[in-house]
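Got a structure for you, questions after.
Omission of a single protein chain aside, the complex is shown with its protein chains in their original locations.
Every chain is named by a letter (A and B) in the order it is written, and numbering of its residues begins at 1.
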Amino acid sequence: MQFLFRYANPHQFMRLSGAVLPYTVLATILCLSAALYLGFTAPPDYQQGRTVLILFIHVPAASLAMGIYGAIAVCSLLSLVWRHPLADIAARTAAPLGALFTALGLITGALWGKPMWGTYWVWDARLTSFLLLLFIYLGYMALWNAIEDDTRAGRAAAILALVGAVNIPIIKFSVNWWNTLHQGESIVSGALAPVFLAPLLLMLLGYGLLFATLWMVRIRTVIMERRARTLMQAGEA
Amino acid sequence: MIISLNAEKLGCTRGERTLFSALNFRVQAGQALAVEGANGAGKTSLLRLIAGFLAPAAGRIVVKTDGRENDDAEERGKSVGWLGHQDGLKPQLTVAEQLDFYACLYGHSADGSVLEQVGLARQADLPCRYLSAGQRRRLALARLLVSKRPLWLLDEPFAALDTSGQALVAHLMARHCGNGGIIIAATHEPLGLGNESLKL
Partner (left out) sequence: MSPFATLLVRDIRLAARSGGGAALALSFFALVATLVPLGVGADLHLLSRVAGGVLWVAAVLAALLSLDRLFQGDFEDGSLELIALSPLPLELTALAKIAAHWLSTGLPLTLLSPLLALLFNLPGPATATLFVSLLIGTPAVSAVGAIGASLTLSLKRGGLILPLIILPLLAPAVIFGAGAVALTLDGPMGIEGAGGALELLAAFAFGAVLLSPFAAAASVRLNLSN
């Protein structure tokens, strides 16, 4: 906890992120390239052919979409309970990224589904939960935009994020239940051959680094915007 | 029974603006404090701070009751009788229904005699949508009376009232202080209570 507050100062954050950023950009490029290379050079899966490639763009995106919401929930807690000064900015900037990864998960899920199930969309448990997650992200972002005062918007959004965090496991459970009710066993096939495990994990790491990079850049942008605004208000610029 | 209310180094910011800082004042039982200042100086914000709606940017407010000192905002709020800019009246309820609602909400039994004190006895069954501005303020005063709270926070108590209305307010305020209550009022006009005043 103390550790988090050591970098609470925007100044400190700017210094730290500025130092780290070039490395994360490099690591992101390396990871993503390696993952794509390994994925494309692996032998085609006997069951799903080349389309298994979509799987390891889809699965990591889906994992990250959930993970980012978790990060937003943690930031919301930090904002509400401990009044961490950067928490609001962090949560707000993470949301569009989370929504993007969710949308990516949905689109790649659909693209993967066409050759697998013959149609672009089926109401299987995972895709349906994901669609709901996308709406939750959109609602969160809409609330931020609707309330004019930034501090109050941050608090309100934090409350919403925490309510959502409690509800999301319940939603996933209920969607799974609904799926078995209406369609019998789950459609999504089980194990992935070990040769795909490495590119999958690399892709996950790459996405994670991509998110971290973009997140830091966005937070830095917001901090710099606020500085510019303060200067303009004081009549300097 | 509140013995005194102390503000220590109170500071308030709204958004990016600092309205006031290092504010100190003290009001004792039976006293009134008039808060004066230009529009936007922070009079309403100060009242909202004392009521516990706003958290101070700095400092604290200490309420002394029998043998206890407390600076908790929510507990302080339970001693507050609030008269704000808005009336808190529902157009669909009658005068009597509205007053009984607040009386019961604040934990007291319905008291019809209060309407007589504010001169609204004949309007008891009139829906609030038909009240004039002056009558609405009188009903708000009645609400203040039935809440039976020791600390009155009044925002422009004389506004929208004719001469007899203003005399009523002055009378009620004097009686409240006479009974040991405390009044803090934001006002452009003198309270006439031999009170201190605070300029923001």
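Following the convention adopted for this analysis, a contact is a pair of C-beta atoms (placed from the backbone, for glycine too) under 8 Å apart; a residue touches a chain by one contact, two chains touch by 3 or more.
Predicted model only: the values in this text are computed from it and were never measured.
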item: Residue among A:Gln12, A:Ser33 or A:Asn167 touching the omitted chain; value: A:Asn167
item: Contact residue for the chain not shown (choose from B:Glu8, B:Asp71, B:Asp87 or B:Asp111); value: B:Asp87
item: Candidates A:Val175, A:Leu200 or A:Ile219 - the one touching the absent chain; value: A:Val175
item: Residue numbers in chain B that touch the chain omitted from display; value: 48, 51-55, 77-78, 80, 82, 84-90, 92-93, 97, 101-102, 104-107, 143
item: Residues of chain A (touch criterion as defined above) contacting the omitted chain; value: 132, 135-136, 138-139, 142-143, 146-147, 152, 155-156, 159-160, 162-164, 166-167, 170-171, 173-175, 177-178, 181-182
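By our rule, only the chains that are shown with their structure count from here on.
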item: Chain centre separation in whole Å, for chain B relative to chain A (CA means); value: 49
